[in-house]
Structures are given as structure tokens and as C-alpha cells.
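Below is one structure. I have some questions about it.
Removed from the display is one protein chain of the complex; every other protein chain stays in position.
Up next, chain A:
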Amino acid sequence: MIRFDNVGLRYDAGEEILRDLTFEIRKQSFQFLTGPSGAGKTSLLRMLFLALRPTRGSISVLGRDVATLSRRDLPSIRRRIGIVFQDFRLLDHLTTFENVALPLRVRGRSEESYRQDVVDLIEWVGLGARMNASPVTMSGGEKQRAAIARALIDQPDILLADEPTGNVDPPMARRLLRLFLELNRTGTAVVIATHDFGLMDQIGARRLMLGEGRLAIHD
């Protein structure tokens, strides 16, 4: 689904922070992306969701070569990729329901057509009681789950999550991990960027380890 070939990345004229990355995210696969702080996890994730262009090498996303993509092609590809940011990026003036429904609203669908799906998903992530709450009144864990629900609402082919358990306690982290596994069973490829070894040790998933700008893969 996503393929990197000899990808390198540098910011401005600095040294390459990512070098010779060659790997593939396969359909329905589940993997952790890990490495010490500053290893370039977030930069790699940004390349995965088309927010950053590599300075060398080639990336193909959902069968399309990123170098040949035009601006107009991006929305349709982004709609197939769900993203959970470390800082959630929920819109504070919208309720949980409206935040989660945003990707569907953006697609021009009427509220009637998705209301029940959104309500079901919000209940599934355990936020049923916070349906009309504003993000400013929610805890870190609640915001995290709302952000995850927003990434999942349109059943993406790939889910990318940046430190999705960074703001929650261990029981909630386990619950979120189960949620991701369940999603993966329904057919979505999952990439979780984390440096929480406790979380990774809970399941024997593939690990993409970044260190000193290079990637080591442990299947």
C-alpha cells in the first residue's frame, strides 16, 4: 500500500535526518514504528501521509508515485489514510460528534447519512457520554480517543498514529491497543509510532526501528 525506495530526507541544507529508507507497509499489516526521541519518527509519518516530500528516493502511496501526484489528487488519497496526531488536533469550537464527523462532512455527506455511524463509533471508543463535549473540557485520554475515532470514521485503508498512547494511563493504553487490533482485523493496515516498549511487548507485531537516520526492520 505504501512503498519507500531509498528515501532520504533533509531539512534545508542540513545533514540527512533519514537515509536510505526502503520498506513496505502491506495491506492489512500491523506494525510499530519506534526509535529514540528525535530519530525522525514524526518526519517519517509526515512522509507517509503526504505532508512532506522526500529529498531523494521514491515513495508510492496506494499505487500512486508521490512525485507525479498533482495537488488535486491529494484529497482523494488522504481520504484513504487515517491519521492520529500526538497533539490530537481537534477543533476546539466543535463538539466530539462534530470533530469525529468532520471527515464525512468534508466529503459533502448530509448529517442524516452518517449520524448513526458517528454515534456508534464514539460509543465504541468509550466516549458516548462526551458526545456533545468540547475538546477544551476533555482529558488527554478522551481527546486521544476522539482523535482516533475521527481517523477511523471513514474506514481508512491505512491508519497512522503518532504516539497514540502517550497521553493515557496503562489500562487506557491497553484498551486503545485492543481497539487498533480490532480495526486491523477488519482490514485496515496500522502503523503506530511509539517509544513505549511496554505497549509493543504486548503483541508480537512487526517493528520498524529508526536509529541514526536509518531503519531496521524486525518482522
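Here is the rule we use: a contact is a pair of C-beta atoms (placed from the backbone, for glycine too) under 8 Å apart; a residue touches a chain by one contact, two chains touch by 3 or more; residues count from 1.
Just so it is clear, contacts and distances are computed from a predicted model.
**Q** Missing chain's UniProt protein name, "Carbohydrate ABC transporter permease", "Cell division protein", "Pyruvate dehydrogenase E1 component beta subunit" or "Circularly permuted ATP-grasp type 2 domain-containing protein"?
**A** "Cell division protein"
**Q** Which listed residue, A:78, A:175 or A:206, touches the chain dropped from view?
**A** Residue touching the absent chain, from the options given: A:78.
**Q** Among A:64, A:105 or A:207, choose the residue that contacts the chain missing from this document, as touch is defined above.
**A** A:105
**Q** Given that one chain is not shown, which residue among A:2, A:25, A:44 or A:66 touches it?
**A** Here the residue in touch with the unshown chain is A:66.
**Q** If you put the missing chain back, which residues of chain A would it touch?
**A** Residue positions of chain A that touch the missing chain: 46, 49-53, 66, 69-72, 74-76, 78-79, 83, 89, 91, 93-95, 98, 101-103, 105-108, 110-112, 150.
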